[in-house]
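Here we show just some of the chains, and they stay where they sit in the whole.
Labels run A and B following the written order; every chain starts at residue 1.
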């Protein structure tokens, strides 16, 4: 029995609110149950130094958590003067996940910076960030296409992400905080709209697992990503 | 004529949404027109080192701006590894403003940390932060009173803040970004419910001003704070 009463393959309600803020080229408030992340996509007409003059673009991401997004207040990374290893790990994952579906040549010499800021946390903030980031990216690229700044759509596929894990011996989908902190194993799966794998990160926490366990988590992830793709499609209107 | 078409003494619409997030003891989304700040109040059962064992509490504040809260993306302070001088100046002001109306003895040996994170910026983020922070603080203290953790209410008065400035020679109330970046003078006023001054910070930008100018700004601030006190009262239900 899951603490939330959900079935093992049952997602939390997904909400994707676009245009949540007014300045960003793409702006999304994405919620998976009580996990809420504000994601913005900012178009910058420059690329990082290692890409200058190479005729291609870049997509990168930054991640942060508001100090009181969690049950007890965490210290503010800006005040501590550095980002934690966890933060850096997550923002690298978000960037890689999006780049896997973007043709950098078609994007042209510009950078899209994705900012994922967790307003409220209840497990699954990195996967909610990726799922919302694709929508913010899609909206920002649509503006570039409308403005004819780019000729061809550089986004080749959709991307969504979800966490699955072993909870009291059962594989469950979309872990919330209560489950996440007690799971025996915990995996984050990033999948494309065509069903391909972009990234798997699956860790034993209390107990190691076997190949069959990995596959069962992956199959749950497919179910979850299917729902996310539907929510993304609705949010971007196609 | 103001860019927004407002009258010189006309505020932007104020919205204060309480319980915007679930974990914090006090949580408020405060909006002054397009300026939106998420403010949380977190109760911690400890005090900073310089107050240990002195039988009194503390109220402090931190401030941040999401990278794309603004027209063009600003760099993330956590990634840069330090808070800007502007950020530190603002968070010190917020803390001082709240402490001016709190009896630290009555609060007992605990700290309330106010986090003000700007979701969307259109001028006046520091004054919106102070005005919202008082509501978050009020809500957090109410919980302590209900839980009988403290016996007497430590909050002695209300506090609100607003910016006023000289725009094209006219004193105007509640500057938005367009006005703020072109004002000849710019002042932030923090007032109590009883009409006392907590803090005045008024700077010449393009032109210096005289005593009469200062008083005209202060009088506008009184009008503005009156509206804010009404919105605060409605938000906290009394």
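Following the convention adopted for this analysis, a contact is a pair of C-beta atoms (placed from the backbone, for glycine too) under 8 Å apart; a residue touches a chain by one contact, two chains touch by 3 or more.
Computed from a predicted model, the values in this text were never measured in an experiment.
Trainee: Total copy count of the complex, if 2 are in place?
Mentor: Assembly-level count of identical protein chains is 6.
Heads up, the rule we're going with is that only the chains that are shown with their structure count from here on.
Trainee: Report the inter-centroid distance (CA atoms only) between chain A and chain B in whole Å.
Mentor: Each chain reduced to its C-alpha mean, chain A and chain B end up 33 Å apart.
Trainee: Spell out the residues on chain A that touch chain B in their complex, using ranges where they run on.
Mentor: My answer: residues 21-24, 27, 34, 36, 38, 40, 42, 44, 62, 64, 66-73, 76-79, 81-83, 87, 113, 115, 117, 119-120.
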